[in-house]
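To start, the structure itself, in structure tokens.
Note that one protein chain of the assembly has been removed; the remaining protein chains are unaltered in position.
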Amino acid sequence: MLVVAGMLALLCAIAVLHPFLRRDPPGDAETDSDNAAGYAELESMLDSIQTLQLEHQIGNIPEDTFREHLQTYRLEAASLLRRIDESRVPDPEQDLERQVLLARLASNGVNGTWLVCAGCGEQLMGHGEACPVCGQSQSTTARRTEGARRVEEGEGGEDPLAGLRREAGTTPLDDSEE
Amino acid sequence: MLNARRSSIFPVALATAFAAVTLLALVAFPSTGFAQDGSLPSSGPPTGSYNEDEAQGIDRMLMCPVCPAESIDQAQVELARQMQQKVRELLAEGYTRQEVLDYFEERYGPKVLAAPPKTGAHIWAWVLPIGSVLLGTGAGLVILRSMKRPSAARQTVQEQGDEDLQPYLEEVDRGLAFDDPATAAGSSPPPEEPNG
Amino acid sequence: MADLGAMCVWIALALASYGAVGSVLGKMRGSSELVVSAQRASHLTVLALTVATLSLVTLFINRDFEVAYVAAHSDIAMEDYFTWVAFYAGNEGSLLYIAFVLSIMAAVAVWRAPAATQETLPYTNGVLMVVLTFFLAVIGFMANPFDKLPFIPLDGEGINPLLTHFGMFFHPPALMAGLIAASIPLAFVLGSLVGGKTSDQWLDAARVWGIISWALLACGLLLGSWWAYTILGWGGYWFWDPVENAALMPWLGLTAFIHSVMVQKRRGMFRMWNIVLINVAFGLALYGMFMNRGGSVPSVHSFGESTLGWIFLLFLAVGVIVPFAVFFWRYNKLKSDRDLDSMLSREAAFLINNLLLLAIAFVTLWGTVYPLLSQLFIGEEITLARPFYDQMNGPIFLALIFLMGVGPLLPWRQATWAAVRRSLLVPSIAAVAVIVVLMTVGIWKPYALAGFALAAMVTTGVLQDWARGAGSTAKARGENYAAAFVHLVWGNRPRYGGYIVHLAVVMVALGVVGTSFFNIQRDVALAPGESVTVRDYEVRYLGTTEEFKGNRTEYLSRFEVHKNGEFAYLMEPGRHFYPSFNMASTRAAIHSTPVEDLYLVTSENMADGSVGVRILVNPLIWWMWVAGPVMVAGTLIALWPQPARIPVRAPSLLTVPGPRPQTTGPGPA
Partner (left out) sequence: MGKRGWILLGTAVPVLALLALLTWASVKSGGVPGGFGVNTEFGQVEVLSDTPRDFSLETLDSEQLVLSQLRGKVVMLDFWSSWCPPCRAEAPVLSQVYAEYDGKSVEFIGISIWDRKDAVLSHVDEYSVPYPNGIDGDGRIAIDYGVTGIPEKFFIDSDGRVVKRFVGPMNAGRLRSILDELLADHAKGASG
């Protein structure tokens, strides 16, 4: 038994000492956590917009408040993007990160619930009876955004960025509410 | 506007008032609802007549003196059973709930009560937590109110005027698939409509 | 085996202390080799502690009574599958279990840490390893489960009979794991603060681990109640025992935290408050461990006397003071980004919810320390037991459920009174309807009415929200309602997972109200053949069989239950008498339906074959046990990771950075 314990101790010692003995010292493990936090914030802003849409859709928020808040989020997201850009050092991993996020922004037409008015092409946010711009009734004529259509028809396929994104170590455990 | 603001505090105030009133009501009228429907047949010991529900209510208010942190209702020792029996005898003799509790307190000391009386030095056991809770909740609400500032609108206007932001805004808009942000998201915050 | 286990504890102690010192020093000195090496050491504690744990399990299975811990907590008659329970039946094994769980959780937390925390991760790891080092040092120096006796006893003392119950397989491990898991969110917060990252870097990790810890505690509490209900033999499930309170308080703190942290995530507000909350929750978890592992208050849970009181008190002091000191050190950098828009908003509701939860925690804490206070100031040791907590916490719980009904109907930032009225209309009608119906059937108890009305309000509110969401989704996607509902929930997992948990809370509330205000209890002595009628149940006692089994005598009594004059079913409550402990454990017979439980437990077996039996009719308690799985399901849905959504190619967006030419063509649509 003591032999087993001794071997275990030895194994641990080797593993612990190994980093010091390696010829090529491990690369600088530090990543720019400020930027990562910025991206996390951008992600949660996406969630906020999605929640806002949902609340509006359910009817907890009236149209004008919805628009006002959407506008605020829009501006906040923009200034956040700018802040990230300004503090950014070129880094392919982060470019990838940004691409994923922007792509997510784009697909945030959220899960197909964003509609485009068939009459005038206006992006519709709510599900009122008529388009606020041209007055066309949407329930029968609205078509889905391209993104939503692709999602539904399965054209998107496996997310090619997901794997890379995981490697970049940025998959948060989740991003969720309550 | 005034109406909207006043009404916005209403549910908060309601919740607080609700909590405070029920809290006070419960303390002022202890042990409401802990007795049972009195219409049930009693199958207790055959001494006189007494209200079994009242007896069970008293059981829950007496601690078993030889058990750690159990009432005589819960404890599975002989003394607890004997004390339950005694409670019923006393009730049958016409003792009131308070008199029964006094009977046991006289013999075992105040430790036998599951909750101390709301008199004398023990009033602190009740008053201090209620006071702290009300004080804490009040302080929390005051702090919350102090956090409230009509900042959102100001910030929006300010950032809107920022020319440098424009490309990023477009990037976001394109991401959100607004062809024309001015019409889709509303370029200026619309005036708040009167309540209703 | 014992030597191997003991060696592994020492190896783990060396690794953990090296991990703690190495992480922090390496980070401070900028030596990435040291940081990597310390990280490895930290991960290797899992290996060492796995071997130690397996050694103890093997010792139990072999009934190696030379080991004092095995001799004290098992005997030859014990079934092998109770090894798992015997493992943590005493302090030494519990501490090893806690250390083992902590090492695994710490490794997973560090391994899966979000990018935002990477830079300060060595500090986080350092904090976790300090906690682990503490536990391992206590095991090594003060409470080693591998210590040997100077002689080999023929048989062990046996496992505490109260522990030989199915619920015991999950209740203590879930509680202990939940308590120790509270250290992980704290470690992320502390790590970020120490490293000077005073923004939201720690947010996601702290939130997820906060929820995990919360869910573990919730399961532990529910299972504990179920254990008490089925085995303690008095028909109740919760009696504000000091040790139950010790687990309830950190759960309350964590409930406040996981709500409030959403405000920070969505709105960048309450940052300081959240740090305070996680400090409080961790402090309460340490207080819970102090009470469990060597507290100064008597409790039915005091299974073993402990000499660890001092060391856990010291740990509690350090664990409360250091995080607060770090918080005050970084205080000036922690301002919130934004202000509150309106008092009528989700943010405000969350804050009030926090205050109510902390109020309950405070009242409970007050109740647990009052015996000491009264001894100090009045000179009499006064217990505050169930009537105190019922009267004080009951109303606050009702207020909390009320808020649970209103809060989710409020949108973020700002709600209009009109919209809230519209959302509250149906739930209010439901609440009033429930009150009217109950009053017409003759129920006038104010607390019961309030409880049922609030339950109806929360349920209708949640269902209404689901119906509206599913309706609009169905319309938008052209799907049927069922598919739309699934899409809705799956697309907004955190939100709807949370609602499911709310429904589970309502179910618990139903059980509590039902049993507190409407239960019927009869204690009777019956000779064979005699019967007693309790409401519409006629319970006839048939007889008792007696069987001697090694360490205990098992009495099994048979009762025939007639309902409304017709034979309904047989019930067989048992009672096991353990001579070596001079105590009996009961096995209640419970016939459970969603409407009510018929609960039979024998309290005494007399020589002439008659029994003392307690008969209870407990309405609605069924819902409380069903709430457990629902709560777990809700938590899992809320925590299920959201994958990156399928990207739509929008090439113009991918050239970064810098200003982009104005596009006039069609957007991605």
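For clarity, chains are labelled A, B and C in written order, and residue numbers in each chain start from 1.
Here is the rule we go by: a residue touches a chain if its C-beta (ideal position, glycine included) is under 8 Å from a C-beta of that chain, and two chains touch if they have at least 3 such contacts.
Because the structure is predicted, anything quoted here is derived from the model rather than measured.
Which shown chains does the chain we cannot see touch?
Contacts of the unshown chain, counting the full complex: B, C.
Which of C:P153, C:G309 or C:P528 sits in contact with the chain that's absent?
C:G309
Contact with the hidden chain only, please: which chain C residues?
Residues of chain C in touch with the missing chain: 276, 283, 290, 294-298, 302, 304-307, 309-310, 313, 316-317, 320-321, 324, 328, 331-332, 365, 369, 372-373, 375-376, 582.
May I ask you to list the residues on chain B that touch the chain which is not drawn?
Interface with the chain not displayed, on the chain B side: 65-68, 77-79, 82-83, 85-86, 104, 106-109.
The definition used in the following text is that only the chains that are shown with their structure count from here on.
Is the C-beta contact count larger for B-C or for A-B?
Taking the two pairs in turn, the one with more contacts turns out to be B-C.
Could you state the distance in Å from the CA-based centre of chain A to that of chain C?
About 31 Å, centre to centre.
How many angstrom lie between the CA centroids of chain B and chain C, rounded to a whole number?
One centre to the other, that is 20 Å.
Could you work out how far the Cα centre of chain A sits from that of chain B, in whole Å?
Averaging C-alpha atoms per chain gives centres 39 Å apart.
What residues in chain C touch two or more of the other chains?
413, 415-416, 418, 420, 650, 653, 658, 668-669
Where does chain B touch two or more other chains at once, residue-wise?
152, 171, 174-175, 177-179
Which of the residues in chain A come into contact with chain B in the complex?
Residue list for chain A touching chain B: 49, 62, 64, 67-68, 70-72, 74-75, 77-79, 81-82, 85, 102, 105-106, 108-109, 114, 121-123, 125, 133, 145, 147.
Considering only the defined contacts, which chain B positions touch chain C in the complex?
Contact set of chain B toward chain C: 4, 7-12, 15-16, 18-19, 22-23, 25-27, 30-34, 36-37, 40-41, 43-44, 52, 56, 60-61, 63, 67-71, 73-76, 81, 84, 109-111, 113-116, 121-122, 125-126, 128-130, 132-133, 136-137, 140-141, 144-145, 147-149, 151-152, 166-167, 170-171, 174-175, 177-179, 195-196.
So in the complex, the part of chain C that touches chain A is made up of which residues?
1, 3-4, 7-8, 11, 15, 18, 32-37, 40-41, 44, 47-48, 51, 112, 114-120, 197, 199-201, 203-205, 208, 258-259, 262, 265-266, 268, 409-416, 418-420, 422-423, 465, 468-469, 472-473, 475-477, 487, 491-495, 497-499, 501, 638-650, 653-654, 656-658, 668-669
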